[in-house]
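Our next item is chain A:
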Amino acid sequence: MRRRGRLAVAAAAVLALALIGSALAANGARSAKAPIIIGWAFDGNGSMAPFDGPALAAAKLQINAVNAKGGVLGRKLKLLTCDTQGNKPDVAKACALRLVQQKANVIFTTCDVDLAAPVVRVAIDRGILAVASCIGTDQMGPKRFGTKGRLAFSFGNVAQDEGSAMAQYAWNRGWKTAALATDTVIVYFRNVVQAFEARFRQLGGKIVTHETYQSLGGNNVQNAVSRLNSAKADVIVTSTAGAFGALSTMITGLRSVGNNTPVLNSWAGDGTYWLPANPKVTNYWFVTFASSFGDDPSKAVNRLAKQVKAATGGFITGPSAVDGVVTAIKRAHGSTKGIVLARVMEHFKNVPTISGNVSFSPKLHTVFGRRYRVIRIQNNVPKVVGTIVAKVVAKI
Partner candidate 1 sequence: MTTPALELDELEVRHGAVQAVRGISLTVDRGEIVGLIGPNGAGKSSTLHAVMGLVPPGGGDVRLHGNSVVGRSPEDVARSGIALVPEGRRIFAELTVDENLRLGSAGRRFGDLDSVYELFPVVRDFRKRHAGALSGGQQQQLAIARALIARPEVLLLDEPSLGLAPQMVDAVFEALAQIRDSGIAILLVEQRAQRTVALADRSHVLANGRLRLTLGPDAANDTETLVSAYLS
Partner candidate 2 sequence: MTVDWQTIADAFGLGGMYALMAVGIGLVFGVLRLVNFAYGQLVMAGAYSLAFAYERGWPVWVGILLCFAVVIVLSVAMDWVVFRPLRTQTPAVMLVATFAVAFLLQSIALLWFGSLGKIAASLSSLNQPWTVGGVDIRKISIVATVVAAGCLLALVLLLGRTNVGLHMRAAALDFRTARLLGVRANRVIGTAVLLSGLLAATVAVLMTVQTPLVTPDFALRDTILVLAGVVLGGMNRLISATLGGFAIGFASGFLGGALPTNQSQYLPSFLFAAVILVLLIRPGGLFTRFGQQAAERV
């Protein structure tokens, strides 16, 4: 027994020593030319990893390209990363603090506002601009983070804009009635469908039914399938990510009972990794930032897509965010102070980036007005079938 007690103490002591070691972590050495440091707290292996990873990889390429052309006002861009390991809140916060210690001028964060919150808090509390590459709600900004939230921006498309674009596309295709299927597990999914409904009604469309289900292990998708199958509509509209599990189940379920109603999804439904073998997916549409399948209207996009092996079009938000931040720094005459950059960015109006023109407003710190790619999947093969820009940002 005494031995056990001692063992425990010894173990604790060793661990303590190890932690002391880690306390002496490396300090970022400052280079003489004073580069602009972008710190990126990304998710290396959790639920956001498939989105953060390609965005980060593509951003690196973009940063190299900017530096090759002489950098920003003569200063090089330097990227420092920290892995939040599945966006564990304590690791995320520690990462953000670490990046601050390493003198990051701008801090990039993960693709979900709730998971990004620890990082955003650390950055904006210290007057540093916080940028998300692909958060899709209107919450990355003052709406969610109050006055200091002025320093928070996202280069994702705001759900209100995306849902509105989806409605416009559906209406243009001649779909007059829609069945809504809301995945309630995250706010972005809900907002997209709400925005679709608002805009679709405005255009004169009719909503046949509202169904809800829960991805991420909820076992009621089959119930939603049966209900959707009994509703007669021109299109079934949903917003859910393939990786969250319910999408494959829902499409397989619908198609194997012989229901071939078109399904329209948001950027969340991008990618081919989730396509079931049999029956093959057909009559499936989604809107996205860019095509990751090599047929994007923009050559630059296609080149990047090939280099980073992106699973979804979200990868383009990484370099797009870099472009946006570079423009902001230029317009701020080289300042990297958070509030200065924020003031500039709030007035972005159709600022060109690799993923098209982006706009912000003092109220909306997430992109609207971007040109969406519409991709259709037939027999498991995706193909760009058009582009669309939302005329209005839907009110929800």
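In this text, a contact is a pair of C-beta atoms (placed from the backbone, for glycine too) under 8 Å apart; a residue touches a chain by one contact, two chains touch by 3 or more; residues count from 1.
Here is how the candidates were picked: all candidates are chains of the complex that A comes from, given by their letters.
In this text the structure is predicted, and so the values were computed from the model without any measurement.
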Contact partner of chain A within the complex, picked from 1 or 2: candidate 2
Touching candidate 2 in the complex, chain A uses residues 45-47, 49-50, 184, 210-214, 216-220, 222-224, 226-227, 229-230, 242-243, 245, 247-249, 252-253, 256-257, 271, 273-279, 311
